[in-house]
Each structure stands twice: as C-alpha cells, then as structure tokens.
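Every protein chain except one is present and positioned as in the full complex.
We call the chains A and B, going by the order they appear; numbering starts again at 1 in every chain.
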Amino acid sequence: MQTLLFTLVLFLILNLGVGMWRVLRGPTTADRMLAAQLLGTTAVAILLLLAEATGSAALRDVALVLALLATVTAVAFVRRTLPYSENANDDE
Amino acid sequence: METLISWAIDVALALLVVSLAWRALASTDLFKAIVLFIAFGLVLTLVWVRLNATDVALAEAAIGAGVTGALLLAAYAKLRATSPDAIVDRAGGISGIGAISLLILILLVAAALGYAVWTLPSDYTGLGKEVAANLDQSGVSNPVTAVLLNFRGYDTLLEIMVLLLALLGAWSLGITIPRPEAAPGLVLDTLSRLLVPLLILVAAYLLWVGAHAPGGAFQAGAVLAAAGVLMLLSGRELPAALATWPLRLALVLGPATFLMLAVITLILEGRVLKLSPEWAGRLILIIETTATISIGVTLTALFMGAPPGEEDR
Partner (left out) sequence: MTTSDYLSVALLTTGGLFFLAGTFGLLRFPDVFTRLHALTKADNVGLGLTVAGLALQVDSWAVAGKLLLIWLLALLAGATVSYLIAQGALRLGIRPWKR
C-alpha cells in the first residue's frame, strides 16, 4: 500500500510538471490562472497522499490551508486582474 | 522499491522548483511571471514537506502560494490600470556584462554556502538536542513554536515589526487599487458567506494547534487575512467607523503587546523576552493571539492599498 501511495505521489508530481506547460503557453490570462488552479488541486491531493503514506497528520492541515487560499487567489484574479486583461482572441 | 520512488519524487520536485523559479524570473510577461510564482509557491510547499519542515510548509502554503499571490494580482491590476507601459514593454531580462557579473556573484554565493556545509563537523546535529532538552521549560510542546516564541522570541518580534513597516511604506505611497465596477453577483456572495466563517475558524484552529503541532501566528494570520481579502473582493468595504482608530489599534495590537512584554521581562527578569517556565505557556498564547489579529489585519490592509479615507488624495 505504501508503495502505491508513493507511486501516485510521483505520478501526480509529473502531472504538475506537464500542467506547467499551460501556464507558460497561455494564451489568455484566464488559461494561465486555471492551469494554476489545477496545480493547486493536484498539490492538495499529493499532500493528502503523503499524509497517509508518512503518517504525518499535520500535512492534512497544509492541504486544507492550500485548498482555502487557492480559492481566495482565484477570486482575486477574477475580481481584480481579469477585468483589466486584454482580449487574447487574436493570439490563438 | 520505495526508496527508489522516494528518490524519484525528490529529484522531480527539485527539477520542478528550479525550472519554475527560472521561468518566473526570465518571463517577460508580468502576469505569466505572477502565475509561475504562485505555482512555485505550491511546489515549494511540497519541497518543505519532503524536508520534514511541516511548519514552514504551512507558512509557505498560506503566505507564499496564497496571500502573496492575491497581493501580486492586485498590484498587477493597479499597474495595468494606471501605467500599462510598465507591463507591456518590460525589457527581455538582463544581458551582456550584467548577466556575466550576476552569474559570477551567484557562483560565489553558491561556493560560499557549499563550503559552509562541507566544513560542518560530520557528527553535527544542529541545535535540535538543546531545544529538546529545554522544551519542557518553554510552555509549549511544538519545538518550532518554542524556538520562535520563547528561545528566540526577539526574531519573531522583529518580523512582526517588519510587516507593520511594510504597510506604513505602502500607505506613504498613497496607492489606490482600482476596484472594478461589476457587482459581485450572487455566486461570489454565497461563496464568501460560506468561506469567510470557515477561514476564521481555520485561523483559530491553526493558532491553537501551534502549541503542540505545526501552526502558529503567521500561518493563522495569513488565513485570517484571506478572510479579509475575500470580504473586500466580494464588494464589502471597511465601514468608515472602523477605518479610523479601531483599524490602527488592530494593526499595532500584536507588535505593542510583544514590545510591552519585552520591556517588562527586561525590567523583571533582566533579559529581553525571558519567559519564566510557569508563565510561558499563557504568555505565548497571548502574544500569538494578538499577533494573529495584527498580522491578519496588516495583510488585509496591504491588499486594500491606501489608508481608508485618504484614497481621494
């Protein structure tokens, strides 16, 4: 079971690396931000798996805080940054 | 098998964290750099977890990936609205002599750090033993909290002062962050009604749990700030009655309590922030509670920009 948990953690970290491509590529600000959202959820899953694999309960608190604050960052993006973004239709 | 996978996890994280840092610095698109910085914070949280520094991971998750991201996004909006040239035509990094001298500087720092690690005695175990030996005198059972609030309390005192100074700096610039006209809408309003109480509850939990497990004032303060930021984002402004002295009182509550304790301990015990074992637990709780409130309010105020009532200046 331990091996499976660690394998899944490795698998999700590789997912993180691949998802980074969308952050780099864009093209719109919304694309980059939602890629960051996916990275956030993946990190939450990684933390929960590690908490079980290593028996460290405090990692679930880290996951909880990460999930909460990623939401606030996303709302900050929608309310503050998105209205001032340029329309990137032409870049596609 | 497991060691091999563990090793692969660490290598993957190390590669990811370095490449994200490099991409964030090298990016000419400011918004891309911000999102990369947020992603960097996420990966760095995982790196701290792998290094068994859960307290730092918690702080990185709350401040690095969370509140800093929101602050940077608001700063980007402000730049975009007032001086769009600053964003569009950012020069493509440094080049020529600048790059070479920077590279030499970085290599020198790396060599110095490497030398420092290399010359450590092979049986060096850090100060962990001393902390463990004195832990029962500290009033808490989480060694990190014991170091931050008791053994080296003055470090934390100065850190809290730095945060207050940062806000005073931002206020002195008189920056107003533009607020979009659009109403928050029912969906965002419902989200903030559900999340704000939960954020405050989690902040209180982190503050309390800090005595015996990872947690503490900075983490709790950042989560509290997230509640404040979310309220601002869903169109709730600070009432004018609270924007005068109650706001300022909340800002200085933590630093003032901490400073007062430093003066009292200097007079009574002869040493700054020397907490006597029978009082230490209660005193640490008082410092952490007031610090949490002040850190939360300070970070929220940073997000707000100019001091309330002086925005039209």
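The criterion applied here is as follows: contacts are C-beta pairs under 8 Å (C-beta built on N, C-alpha and C of every residue); 3 or more make two chains touch, one makes a residue touch a chain.
Model, not experiment: these values are computed from the prediction.
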item	value
Hidden partner interface residues of chain A, rising order	1, 4-5, 8, 11-12, 15, 18-19, 21-22, 28, 30-31, 33-35, 37-38, 41-42, 44-45, 48-49, 52, 57, 60, 63-64, 67-68, 70-71, 74-75, 77-78, 82-83, 85, 87-89, 92
Residues belonging to chain B that touch the chain removed from view	182, 185, 187-188, 190-191, 194-195, 198
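Assume only the chains that are shown with their structure count from here on.
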item	value
Euclidean distance of C-alpha centroids - chain A vs chain B, Å	19
Complex contact set, residues of chain A against chain B	2-3, 6-7, 9-10, 13-14, 16-17, 20, 23-24, 26, 29, 32-33, 35-36, 39-40, 43, 46-47, 50, 56-59, 61-62, 64-66, 68-73, 75-81, 83-85
Chain A-touching residues of chain B, taken from the complex the two chains share	1-2, 5-6, 8-9, 12-13, 15-16, 19-20, 23, 29, 31-32, 35-36, 38-39, 42-43, 45-46, 49, 54, 57-58, 61-62, 65-67, 69-70, 73-74, 76-77, 80-81, 177-178, 180, 182, 184, 188, 191, 195, 198-199, 202, 206, 209, 213-215, 219, 222-223, 226, 229-230, 233-234
